[in-house]
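Partial view: only certain chains, each at its native spot in the assembly.
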C-alpha cells in the first residue's frame, strides 16, 4: 500500500504534465481534482469527453496504487464511460473512484465524475487495470 | 412513477417465465432476487454469465419503471458487465440497481450483483435503456 504523499510524489515525477491533484486515497478508493483548462473545452462551453476520461483513468490508477503500492507498470486494459450531464466549463472536474476488485492480475473500479460543487454526476466510468506479475509477487 | 405492487403485477403478466422477485423499488433504485436453478449452473458449480446479466437487466428495468411508470416499450440499448468473483451455486443472485440518469430519451444505471448473504459483489453492470417518445410525453 502507498500513502497519499508517496503517490503524489510518484505522480509528479512520472506525469509532470498532469494537472490533477490527489485529494484522498485509501479504503479501496481515491479522489482526484483537475481544473478545467482551455485545452479541455469544447464549443458551447463544456468539457471534452477525453478530458473526463483522463481524470477517471487517473483516479482509478491512484486508487490501485493505494492498494498495491507504487507499480509503474500497471496499465489500463479497458474503460467504459457513460456521459450523463453536461459538465460546467468553469468548475474543476472531481473524480471519485471505488475499487470493485483488486485481484492478482486484474483490478476493476468505477469512477463517478462531477463538476465541483454539484451532486449529480456528469459521467460514470468503469475501468480495468492489468497488474504486472512482478508486483504481484512483491 | 410505479409502486412495487404495480411493477410486480406487470412483471408477472409480461414475463410469466421470470423467476425474479422484486424486493425494493424507488428512490432511483431497485433490488431483485433470483434463485439459482439448474439451467443457470456451469461446470464447476458456478452461475453462468448470461444468468447474471439477465438479473442485472431486470433490476435496471424495474428501477426505471419505478421512476417513469409502467412503460412496456423501454428497451435495453447497451450493457457492460465486469465479472468480479465466482458466484456461489447454492445461493440466490441479488441485483441492486442505482440509476445514474433518467433523461427524456435515455436512462442509465449501474447494478451490483451479489450471492445472497455475501458482501463482495460477484459482478458489476452498467446499462442504458431507451425510453420511447410516447411515454416521455405522458
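In this document, chain identifiers A and B correspond to the written order of the chains, with residue numbering beginning at 1 in each.
Simple rule for what comes next: a residue touches a chain if its C-beta (ideal position, glycine included) is under 8 Å from a C-beta of that chain, and two chains touch if they have at least 3 such contacts.
Treat the numbers as computed from the prediction; the structure is a model and nothing was measured.
Within the whole complex of this structure, the shared sequence is present as 4 copies, and 2 of these are drawn in position.
Operating definition for what follows: only the chains that are shown with their structure count from here on.
Note on subunit A versus subunit B: their Cα superposition corresponds to a rotation of 180 degrees, in steps of 5. Chain centres here are Cα averages; for subunit A and subunit B they lie 28 Å apart. The part of subunit A that touches subunit B in the complex is made up of residues 80, 82, 84-85, 100-101, 108, 110, 121, 124, 126, 128.
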